[in-house]
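For this view, one protein chain was removed and the others were kept in their places.
Here is chain A:
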């Protein structure tokens, strides 16, 4: 089960600033070893436009192996099905590799 999302009205402590939408540095950051900017590529554009519905920060990257869009920060992945990114909470899954930290919000 996914942790409860912060929601738009009031986030968890520490996230109440009005500038909540500071994007994570994305793949076009220098030295990131990214694939290079293909401005005309619609997928690249989408990656820069998208935000994770739970963290409200921009998605870090596209994972080719599983064909998913990953939010590294919260360990959440959105599937791309039939070439269409499914950007709804129901479709997301967690990609936690280690057990959640103390004070977990998991049921």
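As a convention for this text, contacts are C-beta pairs under 8 Å (C-beta built on N, C-alpha and C of every residue); 3 or more make two chains touch, one makes a residue touch a chain; residues count from 1.
The rule is short, and it goes like this: contacts and distances are computed from a predicted model.
Peer 1: If you look up the hidden chain in UniProt, what protein name do you find among "Response regulatory domain-containing protein", "CST complex subunit TEN1", "phenylalanine--tRNA ligase" or "2-methoxy-6-polyprenyl-1,4-benzoquinol methylase, mitochondrial"?
Peer 2: So, among "Response regulatory domain-containing protein", "CST complex subunit TEN1", "phenylalanine--tRNA ligase" or "2-methoxy-6-polyprenyl-1,4-benzoquinol methylase, mitochondrial", the name matching the hidden chain's UniProt entry is "2-methoxy-6-polyprenyl-1,4-benzoquinol methylase, mitochondrial".
Peer 1: Even though one chain is hidden, which residues of chain A still touch it in the full complex?
Peer 2: Residue positions of chain A that touch the missing chain: 1-2, 4-5, 7-9, 21, 23, 39-40, 42-43, 45-46, 49-53, 58, 78, 81-91.
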